[in-house]
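With one protein chain withheld, the remaining protein chains of the complex are depicted in position.
To keep things simple, chains are lettered A, B and C as they appear, and every chain counts its residues starting from 1.
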Amino acid sequence: MDLNKEILNKVQDVLTSATDEDKRVLTQVLNGLQSKHNGEYKTYITSFMKTSIQESGEQLEMSIPITPFLSNSVDIVHGGFTATLADTAMGTLVNRRIPENLVAVTSEMKLNYIAPGVGEALRCEATILHLGSKTSVTECKIYNDVGTLVAAASGSFYLIPR
Amino acid sequence: MDLNKEILNKVQDVLTSATDEDKRVLTQVLNGLQSKHNGEYKTYITSFMKTSIQESGEQLEMSIPITPFLSNSVDIVHGGFTATLADTAMGTLVNRRIPENLVAVTSEMKLNYIAPGVGEALRCEATILHLGSKTSVTECKIYNDVGTLVAAASGSFYLIPR
Amino acid sequence: MDLNKEILNKVQDVLTSATDEDKRVLTQVLNGLQSKHNGEYKTYITSFMKTSIQESGEQLEMSIPITPFLSNSVDIVHGGFTATLADTAMGTLVNRRIPENLVAVTSEMKLNYIAPGVGEALRCEATILHLGSKTSVTECKIYNDVGTLVAAASGSFYLIPR
Partner (left out) sequence: MDLNKEILNKVQDVLTSATDEDKRVLTQVLNGLQSKHNGEYKTYITSFMKTSIQESGEQLEMSIPITPFLSNSVDIVHGGFTATLADTAMGTLVNRRIPENLVAVTSEMKLNYIAPGVGEALRCEATILHLGSKTSVTECKIYNDVGTLVAAASGSFYLIPR
């Protein structure tokens, strides 16, 4: 109760001086909290990034809208979000292909940043190169909404008991 | 005005069903928005992650607290945040070493995830391996607050006119 | 003349105690020297590895026979040769796509070793992901002769004046 009041006061304080962009980012966070509460997301960051999955055969496609939430200091998508998208898409794909008693944890990842992350959305196509009983190797390509290749990545996962 | 009201309503709605963890994450976001507004941060994500810099000689040290905001689906720091910390620390170091008319943009990055991101905080030590007129190569190590090596990374940057 | 005699004496000395494998490796080196002298190869190592190119549209395919020359200490292809094949195939592809006054030099490369390098031959399929005026980003897959994916790699190149 007290904490709720404190949070509401803080929100009002923030809104006093907030830019439109600040408000847009805050709204995105609040929507994320609601979606996570509704069970649509398992993690805060993916709920804020609004990841959506479009699976297609052997691949997994995961998309996010490009919004100010993702910006780096020169107003393109922060490389950390590109990495988060790549890691999440590749990890989700592996987790969908392994027995339920196992979970995939990233052991290494490499990204090449090829074009600035600008446009309406990023779409990541993840593929499994190898799926063993203890490890998996994957790769992905990240495109923006007009089809420009923004980044390419590869990653390895340990498959460990949950 | 209208938008402010809409946001406040959404906050109240979120708080109705929010867990303590949700409230902690929302508070962290609100604090971040305030800090960014006060000029302490240039990007939303670093304000939410609460990055702090402790420079020491040739290296740059950047730390973040480990909070639920950072969690992946198995309750350790999401590899995407580890990547974001690495990218930000290495990029910030390079930006501090180059002329003001240039800016460093990441061309590639590779991370090895060595131990789970658990504990109170993550601390990233970034080092420049090469600084030319057009490119830079860097590396970093990420430790938690008890000194466990959590991740190691290397990255390259293009130095381009702002 | 003297040097020739010295070399011939050394060859005879080597042959005294050479295994069949040693002789096979020496023969491969001698054939390489001949091929390089005939202009088939620009470097010693590719002449010894007996790289051959089968270009196909946008990709470049480069193959090598698997012989004892390539073995590591557990009798599979040394990861260094897999790396050499990847680097050479990706670099050759880039060099074929850029103006003659430029040359591609590797700035970084990452390899995932997926299956042991065993069989009759390795075949590398290299693809360009990005070709700018100053840099290029490429990737490749390496298969053995029965189609097993042995390794996957990505690499970046600087395009510099010759």
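We take it that a residue touches a chain if its C-beta (ideal position, glycine included) is under 8 Å from a C-beta of that chain, and two chains touch if they have at least 3 such contacts.
Since the model is a prediction, treat every value here as computed from it, not as a measurement.
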| item | value |
| --- | --- |
| Among C:Ser73, C:Asn101 or C:Ser133, the residue in touch with the chain that has been omitted | C:Ser73 |
| Chain not shown, touching residues in subunit A | 107-108, 110, 134-135, 156, 158 |
| Absent-chain interface as seen on subunit C, which is shown | 3-4, 6-8, 10-15, 17-18, 20, 22-23, 25-27, 29-31, 33-34, 36-37, 42-45, 68-74, 78-81, 83-85, 87-88, 91, 103, 105-113, 116, 162 |
| Where the missing chain touches subunit B, by residue | 110, 112, 114-115, 129-130, 137, 139, 149, 152, 154, 156 |
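Throughout what follows, only the chains that are shown with their structure count from here on.
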| item | value |
| --- | --- |
| Identity of the chain that, by mean CA position, is farthest from subunit B | C |
| Same vs different contact residues, subunit B with subunit C, by half of numbers used | same |
| Copies subunit A and subunit B - rotation angle from C-alpha fit, nearest 5 degrees | 180 |
| Distance from the mean Cα position of subunit C to that of subunit B, given in whole angstrom | 40 |
| Centre-of-Cα separation between subunit B and subunit A, whole angstrom | 15 |
| For subunit B, residues that touch 2 or more chains besides their own | 107-108, 110 |
